[in-house]
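A protein chain is absent from this complex, but the other protein chains hold their places.
Here is chain A:
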């Protein structure tokens, strides 16, 4: 851990009653000033992680550290963290100004300073002039900004955002994604953002934690996670993928669908059973005889920017192709892909083992850093 670390989870487990643990030995570090995203399906434990950081609940075992101090039993009102709740939780009996001023009044700021800070926070989220509005008179997007203003006005070290965009319509959501990212850069404080939307996570984050069933499956930059998913869950959850069974022949050579293909993966035992991932946009339609794979088109769907084409090979595997080229159902076509497009996953490999394998050959691979 370095001294830029602000929050750390050490072996944190959270269990309600005698059920399965909601969080199962979770470890991670959060650095100052970055935009983090917790990504995972509904019920995987994202909100629970935020509640542990905010101090609304305590871990069953393990440690939650802030600045290297154990914070397990520090109450929520003593933590330098503010939350933007999923339903915003704006106080209905207070107007916009008083909602934003709530934290400042508790800290006993002078009236003059409160006014200045609230106005500043509201203009930061483009809501200058809305001070006297009632919360009930604000639209969903505006409420969300009030909730953000209420959090940032206290100048916390960390802001937690629990699916803040999920209630907004698509257009507003995209706009708010830009605004949030921009806001985080301007403030320079740590954002921990929760979503179940992988596109949102990829678009906004410095670092993503992919979570499933109370375990962190993989953490890394959006590009790492997209290009090198550690397992089938991550590959499936982060965008659409073609995943087929294969065998590692030796370094840089993998076999699937009964053929051998050149690849860039190494450090895997020979003849090891593996899963091969190829993203649909990495598959190119070529004439039958030029393809690395020969497939029959099953159906096509026009998606605006591209066609979504579903094909089957003779071994019965399904291949999803995103292409700007058109293909008719029943056509037989060839699919071409670069060696770099192949990503090999070792079944059952944990993130640590995966990272170790990557590091072991990073030394002689200049493209990795």
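Here is the rule we go by: a residue touches a chain if its C-beta (ideal position, glycine included) is under 8 Å from a C-beta of that chain, and two chains touch if they have at least 3 such contacts; residues count from 1.
Following the convention adopted for this analysis, contacts and distances are computed from a predicted model.
Here one chain is missing from view; checked against "2-oxoisovalerate dehydrogenase subunit beta", "Aminotransferase", "ABC transporter permease" or "Taurine transport ATP-binding protein TauB", UniProt names that protein "ABC transporter permease". Only one residue in the set A:67, A:111, A:134 or A:318 touches the chain that does not appear here, and it is A:134.
By the touch criterion stated above, the residues of chain A touching the omitted chain are 54-56, 75-78, 81-83, 85, 87, 89-93, 102-103, 106-107, 134, 136-137, 150, 154.
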